[in-house]
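First, the structure itself, so that you have it in front of you.
With one protein chain held back, the other chains of the complex are shown just where they sit.
What follows is chain A.
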Amino acid sequence: MSPPAAESYLTDGRTVWSWLTTHDHKRIGLMFLGLTLFFFLLGGLFALALRIELLTPGRTIMGHLAYNRMFTLHGVTMVWLFMIPAIPSAFGNFLVPLMIGARDVAFPRLNLASVYLYVLGASVTLWGMLEGGADTGWTFYTPYSTTTGTAVLPVLLGVFIIGFSTILTGLNFIATVHTLRAPGLTWMKLPLFVWAIYGTSIIQVLATPVLGMVLLLVALERVVGAGIFDPARGGDPLLFQHLFWFYSHPAVYIMVLPSMGVISEAVCAFSRKNAFSYRMIVYSTLGIAFVGFFTWGHHMFASGQSTFGSGAFGAMSMLVAIFTAIKIFSWLGTLYRGSIALESPLLYTLGFMFFLFFGGMIGVAYATTSLNLHWHDTYSVVAHFHFIMVGATVMAFLAALHYWFPKMSGRCFPAKLANGAAVLIIFGFITTFVPQFLLGNLGMPRRYADYPPHFQSLHVASTAGASLLAFGFLIIAGYLAWSLKSGAVAGDNPWGSEGFEWKSASPPPTHNFSTPPKYPTGPHEYAREEVPHAA
């Protein structure tokens, strides 16, 4: 069967040139999706190499310097090339205009420029990797990053360029949501995913420039010995940590807020209910975006920060948990007595909620200075942020990929196989990262290629889990690639979702809607009497 002959965005221009010069937000979203998936694969291969090295004590497949480079490549690739652009730039670009009934984003040419900036930045980073890669970790802490002989400069420069791509995307979404909402679509009717992307965009435009400046300072330090972070020249390396985390902690919310938006949409769609408390989800989104700017010091409890400072940053960090809990209760309230459709997006959603809850609660413990000192720089920190970044963000990414696959491609995927893969992924994840909590608590430091023999059984368990994860991802890649050509034709709305993006054809026409969309009541309309803000 061939897809409907009517002009969809996929068939409107079939040449490579028509893709490279497109201003269509859907095509740009799809390009970002392809690019981020490629880097997800690359980062995943780096992770597997790390897990294989840790299979046995002593040297397994690589030496210490190679290991240091490998975890740096893994971190840099996953954080900057996959996680930060994955949901906002890929799914945000595709969905935000559809969800607000717009023809495109506010600045389509700028949007295309952000793709090219991303490609340029990623290429420079890749070049740095080919030059041998950095061995600083993705955090580039001074003074090590200013003195090590590895290829730090190109990696820094690549991340710097990608930052501009992030800023342009955020700027575009802010202007789009403000000015291109369809008539009648007021702020408190916006789909929750749009709110999440809006909150994320604010963080992107306000935090990323600081990262750009600090990376530039590190580069200058390496090139001309500027001395800003060098005690021998009167500088202070702690200033680097402050400026770096001023960006990089909010960046955690760049990664997790969009996932919360995905989950809000998926929970409503697969329980056939309106959000339990729409307003609470919106306000907690903005609350996280705001408070996220005042928590960076919790990365520096062991860096000689004042006790008062640590306490204040710890308390601010715990506020994030309150906002997150509000969201989790809202999602649970939405599921409660809903008409549950146990499809793969909902399985990932349930996984997301469990991992976010578990990882988040441990985060509260980490925000306590006394407990933090025991866990600081151990493997349990690695497990904690992987619970949030993989357990939450990647689960939401997979939920989004499955939920909107029919929207983007017009095809369905084999549902049973997808459910099986989801279960495999969730179990693989638990098997990978729960042992890491235990290892860290027993004293295994992070970023070490070696360990005493009595840690081996837990490391083997973790590596086994990682293999399960890799196997699960292979299955997903297989059936999604197969479905692109040979999946059943989806029809416009295969899930029966009430989300606005499903009101146009799947795949959508170039102009998004064949008739001007109308937005009568609320963000979702699963049951009329439950619409929260009907007049």
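The rule is simple: a contact is a pair of C-beta atoms (placed from the backbone, for glycine too) under 8 Å apart; a residue touches a chain by one contact, two chains touch by 3 or more; residues count from 1.
FYI, contacts and distances are computed from a predicted model.
Student: Could you tell me which of "Rieske (2Fe-2S) protein", "Acyl-CoA dehydrogenase", "Cytochrome c oxidase subunit 3 family protein" or "Beta-ketoacyl synthase N-terminal-like domain-containing protein" is the UniProt name of the chain missing from the displayed complex?
Tutor: Spelling it out: the chain absent from the display is recorded in UniProt as "Cytochrome c oxidase subunit 3 family protein".
Student: Using the document's definition of touch, tell me which of A:Met62, A:Ala175, A:Met361 or A:Val460 contacts the absent chain.
Tutor: Only one listed residue reaches the unshown chain, and that is A:Ala175.
Student: Hey, which of A:Val205, A:Leu398, A:Leu468 or A:Ala490 is the one touching the hidden chain?
Tutor: Going through A:Val205, A:Leu398, A:Leu468 or A:Ala490 one by one, A:Val205 is the residue touching the chain not shown.
Student: Of A:Thr15, A:Ser370, A:Ser486 or A:Thr515, which residue touches the hidden chain?
Tutor: Considering the complete complex, A:Thr515 is the one touching the chain left out.
Student: Suppose we count only contacts with the excluded chain; which residues of chain A make the list?
Tutor: Chain A touches the missing chain through residues 103-104, 106-108, 167, 170-172, 174-176, 178-180, 183, 205-210, 212-214, 217, 220-221, 224-228, 233-236, 239, 243, 509, 511-516.
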